[in-house]
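Can you read through this structure? Questions will come right after.
Heads up, one of the protein chains got dropped from this complex, but the rest are sitting where they should.
Chain nomenclature is as follows: A and B, assigned in order of appearance, with residue numbering initiated at 1 for each chain independently.
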Amino acid sequence: MSKARVATVWLAGCSGCHMSFLDLDEWLIELSQLVDLVYSPIADVKAFPENVDVTLVEGAVANTDNLELLKEVRERSKVVVAFGDCAVHGNTSAMRNPLGDPGELVAEAYRDAVTKLHGELPNPENGVVPALLPRVLPAHEVVHIDAFLPGCPPSAERIRIAVEALLAGESPELAPELRRFG
Amino acid sequence: MSNGVDLFDLSQKEREAQAAYRRHVLCCGSTACLSGGAQATQDAIEAEIKERGLEQDVRVVATGCMGLCSRGPLVKVRTRGEDDVLYADVDADAGRRIVDEHVADGQPVADGQLSLQHPFFARQERVVLENMGEIDPNRIEEYIARGGYRALRDAVTTMTPAGVIEVVQRSGLRGRGGGGYPAGTKWGLLAKAQSDHKTVIANGDEGDPGAYMDRTVMEDDPHRVLEGMALAAYATGAKHGYIYVRAEYPVAVRRLEQAIRQAKRHKLLGKGLFGTEFEFNVEIRIGAGAFVCGEETALMASIMGQRGTPVLRPPYPTERGLWGEPSMINNVETLANVPTILRRGAEWFASIGTDTSRGTKVFALAGKLENTGLIEVPMGITLREIVEEIGGGVAGGKAFKAAQTGGPSGGCIPIKHIDTSMDYDSLLALGSIMGSGGLIVMDEDVAMPEVARFFMRFCMDESCGKCLPCRAGTFEMYELLDAICEGRATAANLARLETLCDVVRTDSLCGLGQTAPNPVLSTLHYFRDEYEARVVPDTVAAAVAADAGGASAHERSA
Partner (left out) sequence: MPGVSLRIDDNEVDASPGESVMQAAVRVGVKVPGLCQMDGVSVVGACRLCMVEVAGTPRPRPACATPVAEAMDVHTDTEQLREHRKVLLEMLFAEGQHVCAVCVANGACELQTLAAQVGVDHANFTPPPSRLTMDLSHPRFGYDPSRCVLCTRCVRACAEVEGAFTWGVAGRGREAHLVADLGRPWGEAESCTSCGKCVSVCPTGAMFEKGTSVGQRRVKRALVSTLTSRRERESAREVLK
């Protein structure tokens, strides 16, 4: 039997969901028998590959890089999962939304704050730092999402139940206590 | 004066005084004409008459609304023994010319004349508006001279309260505020309630965009409202009445205050009316601009000095209303029908209209028509007759697309139903409602999703915020409609909109929320293709949302 091609991506989030994924401990070894991890922040692959079976998306869509990557993920994956509260509804990543113009926030962080380093604003034109979107969006506002895995972070137990279901070609059914936000 | 003989005297004297003039120049002094410069017109006419020394012979009266508001200022010249002549678009110069040629020399001015045989006037049937454009609303004498307060006198002196209710019941009068609840039944409920502190309330918190039926009645025939209330009070055993008027109607408030003073002076309000034990007093309460205060429980909360939010029914106001006592809320137009019903009889009233919708309905005819204004028509008239005959057809030769009745709580009627009868039940069957009388005609250029967005914006702004479905639902529906109109909504968004319509309609606490989805539902029903044409694929929507959604977040917070 061929192994499922699984990817994880890290958009605007804290990587806590990936940390929780690593909390699966020895089950990860079993998992490695079943899947090929074809793209992930914890694997050294530069471009998002074609023909992915399942992609877990951590993080909200906050900048142009996130937006492009998520569109690519959707085009190249059969199943896309919103992985954790940021991808599910924006969560802490979206807390800047009520503050309005991201330009002002960037100026505050990089130029005006007492903790500033160089006092210079990042310039998205030079391609190093991507431009912020006017508003942080949850994944399902950008592309179609097949399953939602809430939690900040989702516990290892939730992840395992969800991933097992997805690998079996089913949509994950989480018990109420395993699908709460936060 | 305290009895009917005096009332008759007053009426007689007023009529004689009026008959002494050879000519009357009736200048429409209603809000629409005033905003079109009617005051300058009237001033010019009066100055010209004075200049020519005609004051003894000619009387100038500022009357209430003559109806054809789109052609104001309107001036009517009435001459003993001759037909009335109506002039439209009368500015100060035209007013002077009318005095010079018509009033002074008896030669009607050829320009600007409007035939009173024009269908706009000829197709109407005036019950509620019978005094509009005829009397000076500042003078109680003129109301009495046209038969005013006679119904009250006769009811109080010759009829039992139950007898009055019986007449109202038999007339088939239904609530004109939107719901269409039988007025006689409601009156019967209050009459049955046991309390010494019953209240009748006139609901003048008219808030539908473009509607001004109640405003006109309150401004231009205030005594009719008072008489209707007094009749309701006599029939139900109430001693106290409130008129709830929105603050945006300052002229109505002034005229009603004045009318109350006049009625008290003539002992038509107060204690021991017409030499009987009957006692009735009226106070005015002014709203603060909240649409939801037209909902009866919110209205009562507002009268009691509380935040104007609806409360759960039952108990209904006739069981527990103002300060816990039985109360009854009637729309201004409903009450304004009553004096005429009592005067002319239930059978006469019931002969107008259809089997289930008796009498007439006042509509504020607005939108893309040749003639717009305030009309009163027998129920059962078709929409086509209103649009093509009274309204003179769609303006600019464009095609009729739809008509919105019932304002933000109503729905649209498309061309294929233009022959529908305008009555409570037929409109309900088409997914709209009679409502309070807003009637907006739209031509082929109007995009229906934008109409729905307009009304949803209104409901969102006017939701009181108490119950979740209305507060959050109208907002979310507005955002979705905005996304549809601006081309950043997906098919999933459209499906979500329909789900929300269902939830908000089913679960909201009061009528505002329960009816808020109606404009969406009815435009979706008849013009679904217009919605679907604007839906875009996921990726397009995402890109636009990432751009525009953020911009709107910024605007909101700015």
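Methods note: a contact is a pair of C-beta atoms (placed from the backbone, for glycine too) under 8 Å apart; a residue touches a chain by one contact, two chains touch by 3 or more.
Quick caveat: nothing in here was measured; it's all calculated off a predicted structure.
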item: Contact residue for the chain not shown (choose from A:A7, A:V88 or A:V163); value: A:V88
item: Contact residue for the chain not shown (choose from B:E16, B:D445 or B:D461); value: B:D461
item: Residues in subunit A touching the chain absent from view; value: 82, 85, 88-92, 94-95, 97-100, 135, 137-138, 140-141, 145, 148-150, 152, 174, 176-177, 179-182
item: In subunit B, positions touching the absent partner; value: 290, 292, 307, 309, 311-312, 460-469, 471-476, 479-480, 493, 496, 499-500, 502-503, 506-509, 549, 552-553, 556-557
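Throughout what follows, only the chains that are shown with their structure count from here on.
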item: Chain centre separation in whole Å, for subunit B relative to subunit A (CA means); value: 56
